[in-house]
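Structure below; questions to follow.
All protein chains of the complex are present and in place, except for one that has been dropped.
Up next, chain A:
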C-alpha cells in the first residue's frame, strides 16, 4: 500500500502524539481532581481557594516576580543577541552562552545565594574594602519580600536561553531589508522597527510565554530564595499537596489549575497580538 504524503507525516508523528497523552492526561486528571469530592462534581475547592487570603497574596506576588524576571530576560537577551551575534557564532562565544545552561536552576540559585546573602561574598568583599561598615549594612536581597534574589537567578539563567532562541533569527536574517530601509532614507530606528522587529517579535513572544509559564510555576528557585511570606504559588501548592491534611490536596490541584488558566489567558493575548502582526508581515511579502 502506498501512503499519501499527509499520511506519511501522521505515521512519523505517532510516537510524538503518544507522548502527548502524558501531559494531556496529567493536566486533565489535575482538573478532574480539583472538581471532585468523593466521586461527585463539586466546585467547593475553588470556593475555598478564592476565600483563601494566602492564595491571592501568593498569586499576586508570583505574577509580579514572573513578569519582572521574564521582561528583564527578554530585554537583555535581545540586547545581547543583536550586539554580539558574530561573536556568539564563534566557539568561544557559543561556550560562554552554553556555560550557564550547564547548571540546573537550583545550582544557579545557590550561586546567587552564595554571592548576595548578607553573609555572602559580595557583602564581605564590600565590608573588606571598607565600602560598608559591616556586612549587616548590605541590603537583604535573598529570601526577601521583593523576590530580588529570585529575579536575579532567573535573569541569569534565562537570558542565555533567550539568546539561544533568538540566535537563529539573527544569523539567518536577511541584511537586504536593513539596506533597503537605509536606501530609502530610514534611520536607525526605522531599520530596527521595520527590518528587524517583525522577525524577532514572534520568537520573542514564544520565548516570553515559555519563560512566563516556567517561572510562574517552578518550585526549586522559590524554595531556595523565596520569602516565607508571601510564598510563591508553586511552594504553596507543594505544601498543600504534601500536607498531612488530605483535605488540602484538592486545593493544591485547584491552585495549579488556576495558575494554568492565568498562563492560558496571558498566552492567548500574546499570541493574538502576534498573529495580527504576522498577518501584516505575510501581506507585505505578497
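Methods note: a contact is a pair of C-beta atoms (placed from the backbone, for glycine too) under 8 Å apart; a residue touches a chain by one contact, two chains touch by 3 or more; residues count from 1.
The rule is simple: contacts and distances are computed from a predicted model.
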Undisplayed chain, where the name is taken from the UniProt record, one of "Sarcosine oxidase subunit delta", "ABC transporter permease subunit", "sulfate adenylyltransferase" or "DNA-binding PadR family transcriptional regulator": "ABC transporter permease subunit"
Which residue of A:15, A:176 or A:244 touches the chain not shown here: A:15
Touch with the omitted chain, as defined above, among A:111, A:126, A:140 or A:200: A:111
Touch list for chain A against the chain that is not drawn: 5-6, 8-10, 12-17, 19-20, 22-31, 33, 98, 101-107, 110-111, 114, 168, 206, 209-210, 213-214, 216-220, 224, 234, 237-238, 241, 252-253, 256-257, 259-260, 263-264, 267
